[in-house]
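The complex appears here minus one protein chain, its other protein chains still in place.
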Amino acid sequence: MSSLEQMYQQVIMDHAKSRHGAGLVQLDLPAVGESHQVNTTCGDEVTLRVGLDGDTVSSVRWEGQGCSISQASISALTELVEGHSIEESEEVYEAFRALMGNRGEDLGDDRDDMLGDAGAFVGVGKYPARIKCALLGWMALRDAIAHAQAAGVEGETHG
Amino acid sequence: MSSLEQMYQQVIMDHAKSRHGAGLVQLDLPAVGESHQVNTTCGDEVTLRVGLDGDTVSSVRWEGQGCSISQASISALTELVEGHSIEESEEVYEAFRALMGNRGEDLGDDRDDMLGDAGAFVGVGKYPARIKCALLGWMALRDAIAHAQAAGVEGETHG
Amino acid sequence: MLPDLRDDFPLLARSVRNGKSLAYLDSGATAQRPHAVLNAMDEFDRLHNGAVARGAHLLAEEATEAFEGARGSVARLVNAASPEEIVWTSNATAALNLVANGIGNASAGQGGAASSLFRVGPGDSIVVTQAEHHANLIPWQQLAARTGATLRWIEVDDLGRHRLEQLGSVIDETTKVVAFTHASNVTGVVSDVAAFVARAREVGALTVLDACQSVPHIPVDVQALGVDFAAFSGHKMLGPTGIGALWGRKSLLDVLPPSVFGGGAIMTVTLEETTWHPAPTRFEAGTQPVTQAVGMGAAAEYLMALGMEDVAEHERRIARIIREGVSEIPGVRLLGPVGDAHDVLGIATVAVDGVHTHDVGQVLDDLGVAVRVGHHCAQPLHKRFGVTGSTRASAHVYTTEEDAERFLAGLASVREFFGVPA
Partner (left out) sequence: MLPDLRDDFPLLARSVRNGKSLAYLDSGATAQRPHAVLNAMDEFDRLHNGAVARGAHLLAEEATEAFEGARGSVARLVNAASPEEIVWTSNATAALNLVANGIGNASAGQGGAASSLFRVGPGDSIVVTQAEHHANLIPWQQLAARTGATLRWIEVDDLGRHRLEQLGSVIDETTKVVAFTHASNVTGVVSDVAAFVARAREVGALTVLDACQSVPHIPVDVQALGVDFAAFSGHKMLGPTGIGALWGRKSLLDVLPPSVFGGGAIMTVTLEETTWHPAPTRFEAGTQPVTQAVGMGAAAEYLMALGMEDVAEHERRIARIIREGVSEIPGVRLLGPVGDAHDVLGIATVAVDGVHTHDVGQVLDDLGVAVRVGHHCAQPLHKRFGVTGSTRASAHVYTTEEDAERFLAGLASVREFFGVPA
């Protein structure tokens, strides 16, 4: 498998097409947060909305334009974190960051399992310029969660 | 004779000390012009006043501070041009410029005679950074003559 | 015709991904440097480095001579009236900002009456074009914002050519500055400079030319062009990074207020007050990019030895191959004039249907073909073409037909790789 094929694994190609969570619908959940992120190298962008139910990331919806890596990565993360706790999503994020920094190698421990489909992005780590693409959605997710949490707290106080 | 000794010939050392024309007195002549020049590399400056009588440079007086090359050069030019026509002073200037551009060699024609004491500055031509020093007074002289001529014309018109 | 010059450029001998030889088609972003340039800089640093125009010693003298000699070389390349019309800057962007910020300072009263010809303010307009690189857009946008002047622009047609019929209406008596590119870094289209200059002169506006993509590739004679200022970079003309140049008419440069202040640029300084040198010194505050000037001078000499007519002819030939080739690849759209256009440089920029430019670039990179992806710092033009990004192949003196063929072959394989239906 060439580096290029390692980068564009079938899993990634599939995610780039099916795009889980694509479509910015209204979320009717206790705490909703949104984030808009731009990859300034290329102008790619994503708007991502997250709905929390207590500590659970109940729903992720997004709209974006970008390369197959960025689109597939958002799709994969949507699948990974929906229905899981904020803490778990944070762990997956940390594992994904570690993978990106690993220069094309699997992490070689149980984090590889935790990453599920996102593990297929391993090949991106060989291309520093593309790591930003793979992380764009994650930036949006974490920022949106922070906003949702802030909104939730405010909701409680004022609600 | 080393390059350094060629540059600082006795004639130059003498001019640097005796400084012909030094002292900015009032000039009672039909057309008087003044110029202030600064060598910005070092901050050296000269204020030079010239008095014309028709086409004759009757009097040159100046005040300045600077290195031995600049001071000696002003002194030598004062001696050279006083009592001569503007046209002659312009010819001497052209010869002096040529000498400065000659990389340490005499001009090898009758301009060397025309230059008189100013021919002693031949060694300066080897040191591009010092050519400005030797030319400072000449810049002031030509500028002052231009001012004097303008003042003279004005004097005629309005007088 | 140019000989094969690859051996002059050490970097082109290296191999890239998968041991592939390098097809370098990113010269529009930054060019490679010939031995002649690298050696000139190295020799300067190893033998002649000293403080320019300051020390009293031999090295300072030699450094000054090399530095000013380089200015002369660059002046000759663009046919400036004298070397004093060349101001060293850190890149073309800085050169354009030097003019815009100088005008800004003049507008705020600096430079007094002598600089009043540069004043702009409310009621005045500044004109740019839709084809501009951000470097020749944002400084004017900001100048307009700062002075209260209005920014206007000349649009381009579907092929990226300026709509010259707008010159008469967009440029009017209120116009003080017309800033436009000599050649687009996206489409490669060469502007009709004469038309711009003629209209600008009618209304008494200053003209500022972004010559970043022209000086390295075609003969440029600033006097014949009739503009007032022109900016270009060292690194795109086979010279080093860290240097650029502004050419300007001496009479204008001498009264344009500086906007970067420091040592060397001033006549006298007290704690209260400062007086400036004439150009170019007034703009060259602080220690200058001396080694880089030497490199840029060597690059100018290298290009002049090749002959700019031959350089242009060579690159036009490469462009023809690429432009004709891409038009035969299904699902690939060329931005700008298609086929063998006479007014286009050695640049071909494409959008691939259904494949993002990053992904296109990645496939080409894997094949050893280096191109540029993104918006190439020309977002308004991309918006005009209805795309967010594109993939650009750009040629230089060392570009071969083989490079062009490899680009075309790679491009042809992209859509299949990503499974886009034909």
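Observations, loosely collected:
A, B and C are the chain letters, set down in written order, and residue numbers restart from 1 in every chain.
The rule is short, and it goes like this: a residue touches a chain if its C-beta (ideal position, glycine included) is under 8 Å from a C-beta of that chain, and two chains touch if they have at least 3 such contacts.
Fair warning: this is a prediction, and the values are worked out from it, not measured in the lab.
Check A:Q6, A:T41, A:S58 or A:S85 against the missing chain and you find that the one touching it is A:T41.
The chain omitted from view is touched by exactly one of C:H134, C:H277 or C:R320, namely C:H134. For the options C:A370, C:A395 or C:L408, the residue in contact with the chain missing from this view is C:A370.
Of the options C:L38, C:L164 or C:V203, the residue whose C-beta touches the omitted chain is C:L38.
Mapped onto chain C, the interface with the missing chain covers residues 10-11, 14, 16-17, 22, 24, 26, 29-30, 32-33, 38, 42, 45-51, 54-60, 90-94, 96-97, 100-101, 105, 108, 110, 128, 130, 133-135, 137-139, 141-142, 145-146, 151, 153, 233, 235-236, 240-244, 259-264, 266, 268-274, 285-292, 357-358, 361-362, 364-365, 369-374, 377, 379-380, 383. The missing chain lies against chain A, touching residues 38, 40-41, 43, 127-129.
Although one chain is not drawn, its touching partners on chain B can still be listed: residues 2-4, 7-8, 13, 41-44, 65-69, 127, 130, 133.
Just so it is clear, only the chains that are shown with their structure count from here on.
Most remote chain with respect to chain C, judged by CA-atom centres, is B.
Rounded to whole angstrom units, the spacing between the C-alpha centres of chain A and chain B is 78. In chain A, no residue touches two or more other chains. In chain C, no residue touches at least two other chains.
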